[in-house]
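The full complex has more chains than appear here; those shown keep their coordinates.
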Amino acid sequence: MDGAKTGKSFSQEYYHQPGTIPGTIIIHEDAQQPQIVLMDYNPTDLVERRIINPEECSDYLRTQSVSWVDVQGLGNGDVIHRLGQTFDLHPLILEDVVNMAERPKIEDYEEQLVIIARMVVPNTNNRSFYSEQVSLVLGPHYVLTIQEESEHDCFDSVRARINKNKGIIRREKSDYLAYSLLDAIIDGFFPVLELYGERIAELEEEVITNPTSETLKQIYQVKRELLQLRRGIWPQRDAISSLIRDGSHLISQEVSIYLRDCYDHAVQVLDMVENYRELVSGLMDVYMSAVSNKMNEIMKLLTVISSIFIPLTFVVGIYGMNFNTEKSPYNMPELNWYWGYPFCLGLMAVIAGSLMLFFWRRGWLTNSFEINQK
Amino acid sequence: MDGAKTGKSFSQEYYHQPGTIPGTIIIHEDAQQPQIVLMDYNPTDLVERRIINPEECSDYLRTQSVSWVDVQGLGNGDVIHRLGQTFDLHPLILEDVVNMAERPKIEDYEEQLVIIARMVVPNTNNRSFYSEQVSLVLGPHYVLTIQEESEHDCFDSVRARINKNKGIIRREKSDYLAYSLLDAIIDGFFPVLELYGERIAELEEEVITNPTSETLKQIYQVKRELLQLRRGIWPQRDAISSLIRDGSHLISQEVSIYLRDCYDHAVQVLDMVENYRELVSGLMDVYMSAVSNKMNEIMKLLTVISSIFIPLTFVVGIYGMNFNTEKSPYNMPELNWYWGYPFCLGLMAVIAGSLMLFFWRRGWLTNSFEINQK
Amino acid sequence: MDGAKTGKSFSQEYYHQPGTIPGTIIIHEDAQQPQIVLMDYNPTDLVERRIINPEECSDYLRTQSVSWVDVQGLGNGDVIHRLGQTFDLHPLILEDVVNMAERPKIEDYEEQLVIIARMVVPNTNNRSFYSEQVSLVLGPHYVLTIQEESEHDCFDSVRARINKNKGIIRREKSDYLAYSLLDAIIDGFFPVLELYGERIAELEEEVITNPTSETLKQIYQVKRELLQLRRGIWPQRDAISSLIRDGSHLISQEVSIYLRDCYDHAVQVLDMVENYRELVSGLMDVYMSAVSNKMNEIMKLLTVISSIFIPLTFVVGIYGMNFNTEKSPYNMPELNWYWGYPFCLGLMAVIAGSLMLFFWRRGWLTNSFEINQK
Amino acid sequence: MDGAKTGKSFSQEYYHQPGTIPGTIIIHEDAQQPQIVLMDYNPTDLVERRIINPEECSDYLRTQSVSWVDVQGLGNGDVIHRLGQTFDLHPLILEDVVNMAERPKIEDYEEQLVIIARMVVPNTNNRSFYSEQVSLVLGPHYVLTIQEESEHDCFDSVRARINKNKGIIRREKSDYLAYSLLDAIIDGFFPVLELYGERIAELEEEVITNPTSETLKQIYQVKRELLQLRRGIWPQRDAISSLIRDGSHLISQEVSIYLRDCYDHAVQVLDMVENYRELVSGLMDVYMSAVSNKMNEIMKLLTVISSIFIPLTFVVGIYGMNFNTEKSPYNMPELNWYWGYPFCLGLMAVIAGSLMLFFWRRGWLTNSFEINQK
């Protein structure tokens, strides 16, 4: 059992090292080198370029156009540090961003709104999912997003909408961009849930017809992964809820309506996860019952066969005794009867027949011989 | 296991496609072509007509009489779009209305109150239910209802009351109409619950007397479907509750009292669903225990038969040994006794009798031979 | 399994018929004809008479003395309707009163306080309970109570106190009367709980010593009925709690202190129901374990008997083989030994003895032969 | 199973008799005659005397010194009644005090604070606990405590502190005395919990090594008794919490700090009870699993013995057949072989050896023969 492997990390793996100074940036060895892409747009113009030095962003941040700086990979402490300076991030923000196992949350630092979110992407190989921390920093005219690595991404649709100027995104401010990105992250849970919906449907089929220990393993696996999904979406929902409730001067009234929609989706995801968890836990009960059921069938078969043949074996045992028929007329006279053997066979046929009738009326015969055919 | 199939959709099926622009209207291929029916009434007059172009409604909306526009089927994006324009709907409303897997909710858009509800209709074929999303938009003088398809409907009673001018509906405003429709939706859960009450009663009977793997399947099925029912009614209750608490300028004080009644019914539905869920989960435990019980009976039968015949077979085995009686007076002299065979039969009768007495006093004999008769 | 049958109705049975006009009075066919009794009292005088026409009450309602109108039976729509007019009841109140499956609640209609309560009465026949809806309407100088039928009643003690002028009831107003009636309803749960306390104690005894499928059925039955009790008392507690919190101009400060006492009793009833539910659900686990335990004992017996006799049967089988002793000195020379048979018997005694010693040291012998004696 | 027997009463036993007039004092037949002890102290003086007539207290109540009137035993309605008059108690207080199955609560009657508490004392005989209702009435200069009986008491330490003038108790007012008594009641739960800690530790040991039906009984028993403990402490915690939150003019700021400490202890007791409940419910699962495990071992032993001897018995059966070797060279020529018998024995040794190897490699041999040794 190896759980839902994640792009690079999942909370079990990177713990807070106790004793680190608050605000310390720890670079994990296997972390990817950062790639920075900047998109700067207004309703009419669009700049999209690859950035090497974080400082290059400074000019764009000063303009009124919306700047989206997307960082993928956390493998270079120096770059991260300079990013922090360019965007004037609080040391604790930087620590949270780099620590890849943070709990999703939204923190309001007056001039910046920091969203630590968790993104999931279906993993079709093992029918599980990749999970990755995404940090959004929303400022007056910019959005900074920081992802753990560049392979998996759920922002393509937003990029496309900016590039092709679809919808209202190019006409709106940075708050709408932040909303769009958050919405893309939340909506990214649906395909993963669909996968689990399928897996559960298959397990439902399997658990009644042919419960094996592989089924059991799968049920536990799904249960475990749903637990991880819940840990990903639950705090996200809470965070959006408190953002809507408390508001922020960085988010306009209009975008707030959109956030409500985003919140609805988060609630729906959570609902479905809880639903699936109930189904899976019901499946575990069904599994237990189905295994017991199967045991009953096995025992019935054993009982039928034993019950029929043990008395017969007793009968043939009797006529295999060596009492001396010559010493007494009472000593097994049957052995010398003319119809002795046919009588004996007949007796056994009657015994076997009665027992089979007994079992047949209980419905055991049909059941026992049809195990697994169902 | 195929769960409670729904009219056209249930949330497992249509997910939010991640990456769609907020406010996008997605038309599902198998969606039905929309049919629009308008009812416009005041205490004295009533107009009922089939509408082709949504724009035809505009005239009615401007009058003081109550207009109810009922749309059945979502299969035409153009019509939906023009509906949105005619009723001046926010793009997010339109998206929610068309997305057939929304979570029930009530949203207050100043000049409009949008109710996304879920309607259920008993499906007598498989003793389950159809489920369908119904959206209500309440405006000053109109109610717009949008249903997924035209086959199942729980609004007939309201139509009849308008047509036949029964009750106070014709004298009241659009808020009373909206209440009546919502009430019809909530009350529609009762016949479905009745169905499940019956199914549970049958399973209760079956689970003790004759627990088969079909019973197990049924229990899980009912559990699963009750989960769906709960997902349908729970948010509906919350929504009505918050509507009553927060109020809305579109809903008069008088209708608010009626809504309280409607809320009571929603609570009652939820109560019953939770009750049934507890019963079903109790049934699963009973099932497990009943299966184990049955196993005990099977094992008792096997044990009784084995325990009686195995010692007897041992005895007949002894007298089947070929020790040479001529070599020694100690070599199985019984074989040459005059009463040897009768003595042996008697011995076996005593053994069998004692064992049967032993089992009879434990009550195993009666039990074992009466399995399934209970 | 037929659950706790109720006087006339319990919520599983009478659902809201979807599509009925709000405020409609539906008379169930098997409902009893109403009997109306009026008590009108002040500290000095008391009138008690049987009423035929509801309108007869009008005169009494106008006086300052307290009038208690007790209606038993809902089988006459006309009488109910006129009652509604006499007491000036809102159509929704009347609907709730007549619909015998309402959820207990307290509603404040300015000039009237409506209490929908559920009364239980022990049913000693099947050691379960009758359940019946009781509606109380508290007005300035009167209390109207409406019960489903006249057979079961928990108001006798209140009637006696009025008749015999015991306690302070005759000196108090209608709010104290309403409190007394509500208190009688709540206190009516205690004898029912006592019954369940006894049933659970018996099941506890039975489940360890002799768990049968009847025990299982009983456990489930009790669980089911406790669920019904909880559905009866829970909303009642909530309703009283909110009445105390919000107050009502119909209830004096003094009676409010008494209501607090009544609330305490409701909480205590709920506590005990929850307690019993936990005990019963623990009993289900004990049942499962006890059945498994018993299976172990059965299997031990089978194993002991099989393990002792199967090897012995093998030994006697050996000396039943027909190898020709004359062809070779190696062919079963034991058969021709002088001490062959005694040696063989001795060998078997040793084998049987060792095995019995083996099982005895495991404690299986004593266990197996003492099943059910415990 | 007889649950945790209590000094005199526990809620299962004395129910509110429905129909009693509110404020009625019901004397249980087996209740003890009241013994009244008065302590009246100030920093310098102390009076301790036995009281016969409640009226004797009146003089002390008027002084500024703190009077503690401790009543043990509720068996005399007249004395109780006069107590009520002496202390000017509301009829409902008196009813609660006398009804020995009240739910713990704190009620503020302006000039008096009434605390209904539940005291527990370890019962070392059956390793359970006695439980008894204690009522405290706190007035300006006095505390009245009423206990069900005189045998068990947890106030000795407080008496000693007053007698020996230890700590600050003699310098403080009646509110500090009330706190000290309440604290003694709460702290009295710890020794009881310690007992259950020990019982659980023993059951943990037993459930893995040797699960018998006695173990099962014990687990259920502990579960049941913890439920009773929880019922005792839960409302007590809530009551203290609301007292701290709402305050009372009878309790000084300083004593309020001490009450916070008392609240902490109540929370800790509840925490531990909940903890134990979780452990016990885990134990039930372990029990089930351990029983199943044991069954597996039994079945393995049966399977090993059957599987080895059944084929051997078949082999010896073959050579016990009576085919006439003289009629044909194909008819069991082995019987006449020179090495026939040794060959047959060898064949069986090989069969037995292979089977034992088969089982040994599965680890069944060691397991089966070591059951219960663990």
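Side notes on the structure shown:
Which chain is which? They are A, B, C and D, in the order written, and residues in each are numbered from 1.
The working rule: a residue touches a chain if its C-beta (ideal position, glycine included) is under 8 Å from a C-beta of that chain, and two chains touch if they have at least 3 such contacts.
What you are looking at is a predicted structure, and each value in this text was computed from that prediction instead of being measured.
Taking the whole complex of the structure file rather than the 4 chains in place, the copy count of the single sequence reaches 5.
One rule holds in what follows: only the chains that are shown with their structure count from here on.
With rounding to the nearest 5, the Cα superposition of chain A on chain C corresponds to a rotation angle of 145 degrees.
At the interface between chain B and chain C, two copies of one sequence, fewer than half of the residue numbers in use are shared by both copies. Here the spacing of chain C and chain D, counted between their Cα centres, is 25 Å. Chain centres here are Cα means. That of chain B falls 40 Å from that of chain D. In chain D, the residues that touch at least two other chains are 320. If touching chains are joined by edges, the resulting network of the protein chains shown is an open path. Across the assembly, chains come into contact as A-B, B-C, C-D. If you check the complex, the residues on chain A that touch chain B are 154, 156-158, 160-161, 166-167, 169, 180, 183-184, 187-188, 190-191, 193-194, 197, 201, 204-205, 208, 257-258, 260-261, 264-265, 267-268, 271-272, 275, 278-279, 282-283, 285-286, 288-290, 292-293, 295-296, 299-300, 302-303, 306-307, 310-311, 313-314, 317-318, 320-324, 327-328, 330-332, 362-363, 374.
Residue ranges of chain D in contact with chain C, taken from their complex: 1, 11-12, 15-24, 90, 92, 95-96, 101-103, 105, 107, 211-213, 216-217, 220, 223-224, 227, 231, 284, 287-288, 291-292, 294-295, 298-299, 301-302, 305-306, 309-310, 312-313, 316-317, 319-322, 325, 332, 334-342, 344, 371-372.
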